[in-house]
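Note that one protein chain is taken out, while the other chains of the complex remain in position.
Moving on to subunit A:
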Amino acid sequence: MSATAVHSLWTTAAEVEPIGSIPAPHIEYAQLAPVLIVVGAALVGILVEAFVPRRARYHTQLFLTVVALAAAFAAVVGLAAGGYATTKAQIAAMGAIAVDGPALFLQGTILLASVVAVFTFAERRLDPAGDGGRVDSFAAMAAAVPGSDQEKAAVKAGFTTTEVFPISLFAVAGMLVFPAANDLLTLFIALEVFSLPLYLLCALARRKRLLSQEAAVKYFLLGAFSSAFMLFGIALLYGYAGSVSYARIAEVVDGSVRTIDPALADTMGNDALLLVGGALLLMGLLFKVGAVPFHMWTPDVYQGAPTPVTGFMAAATKIAAFGALLRLLYVVLPGLAWDWRPVMWGVAVVTMLGGAIVAITQTDVKRLLAYSSIAHAGFILAGVIAMRPEGISSVLFYLLAYSFVTIGAFAVVTLVRDAGGEATHLSKWAGLGRRSPLVAAVFAVFLLAFAGIPLTSGFTGKFAVFKAAAEGGAGALVVVGVISSAIAAFFYIRVIVLMFFSEPKPEGPTVAVPSPLTMTTIGVGVAVTLVLGVAPQYFLDLAGQAGVFVR
């Protein structure tokens, strides 16, 4: 038959080949080791849940999780030391995963952040001990209806939900793949792999369970919507480029590929598909990042989720999502920069200002931190817009700095408690500096870092992204950035005023003395905050070296 027989509805069958010749996919196991280790540990964790006796599970799971994360981190360091971040950067797993500087840097950051976050997951000294021993901040039996007899029995028996460890490992695995994904399908699968465990983790609070479940449902529904948008965007992009591979799409956008897939002859190269598809895809990523106007879920979810999960989610999700966003914009759509930059400008401006302004009216410390995370997403977007190597490295550095401050801050929130669990209403924090100067001082350090005061990591990060933005010609964005920093400073300062200059209330909350686990988390947070503030050169170098994508 001649070529004209190709039809948009059917096509001629190819010669049937013998089945034996399907090539086995070529997988570079060594380069994928970090992900494989984490997934493997998560699977082992499920087996532990099934077969290890209840009283030994906590220690087994904690050990397994920390060891897995540490081993994965060691693998990342090994790959980076082996030159995979720079000269040997490559595409692995049949084009599905990129092993390059940004991917390895972000994977390392995610793993470190996860380790300290897992320490707060494992904290068991904050809640009063039940009959069955000490308990953590997760529901005794997630499946039991809140307030039911079944739940009471579970609480009385001192059950703990040790499933959180494998669940969080699955989430980490998804996050590791997300910024490294090199085709749109891998991107989507990674998104789902880390989102679903997070929805679940959000619903697992021991106290205020209804609030927690509500948060999880909201997060799930909105997340499902955003996934749907993203999938639709992927479909349209496939229609446009005839491929889901990043490199291939970029080539079609550039116009360097002329061959047209006959099956897609009607749609390929159609700019409407590209623009709508790209926009939908960006929407999905901006949702995960928590940028205005896709931020609606952030305050409710941050408030309702168990605080250790909030810290983990706020830090690690942001790292993963910004990594994916960077790769999408810098690798897939650089040819479209004239189209997406104005849009991202707008998003960055409203995100910075919106987050900062709305945060002023908040009265709950977790919601306050949620809005602050929105404002920070805006600052990071300013670096993303730069479209320069400095843009990449500044965003990488900012994510590193921000994640430790965030996890540390939420870890402090878990310590301030009254009879109903964590005392998150700001009025209860009055006079904390008088009762527990150390805890208040540590929290003040984190707040000053959020506010971007010099000599903290927040300032270095902010300076890096603003500098990149200014060099990229976005001077006006820098001005908006400093204005929203000033607005944001107001509410951080307000909390400090409350802690140090207000009289403590007689019925105020107490500060629980945590185990060494949470102390480590907070200590690491403070140390990273100060080191990155005073002597950031090494880490800036690292981010600078890691700042090149592979295509």
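Everything that follows uses one rule, which is that a residue touches a chain if its C-beta (ideal position, glycine included) is under 8 Å from a C-beta of that chain, and two chains touch if they have at least 3 such contacts; residues count from 1.
The criterion applied here is as follows: contacts and distances are computed from a predicted model.
Undergrad: Which one, "RNA polymerase sigma factor", "NADH-quinone oxidoreductase subunit M", "Multisubunit sodium/proton antiporter, MrpG subunit (TC 2.A.63.1)" or "Nitrate reductase", is the UniProt name for the chain you do not see?
TA: Answer from the record: the omitted chain is "NADH-quinone oxidoreductase subunit M".
Undergrad: With the missing chain put back, one of A:Arg125, A:Arg248 or A:Lys467 would touch it. Which one?
TA: Looking across A:Arg125, A:Arg248 or A:Lys467, the contact with the absent chain belongs to A:Lys467.
Undergrad: Among A:Thr60, A:Ser502 or A:Ser515, single out the residue that touches the unshown chain.
TA: If we include the chain that is not displayed, A:Ser502 is the one touching it.
Undergrad: Decide which residue listed in A:Met94, A:Ala489 or A:Val548 touches the omitted chain of the complex.
TA: Touches the omitted chain: A:Ala489.
Undergrad: Considering the complete complex, identify which of A:Gly420, A:Pro454 or A:Pro516 is in touch with the unshown chain.
TA: In the complete complex, the chain left out is touched by residue A:Pro454.
Undergrad: Could I get the residues of subunit A that touch the absent chain, sorted low to high?
TA: On the side of subunit A, residues 434-438, 448, 453-455, 459-460, 463-464, 466-467, 470-471, 475, 478-479, 481-483, 485-486, 489-490, 493-494, 497, 500-503, 535-537, 540-541, 544 touch the unshown chain.
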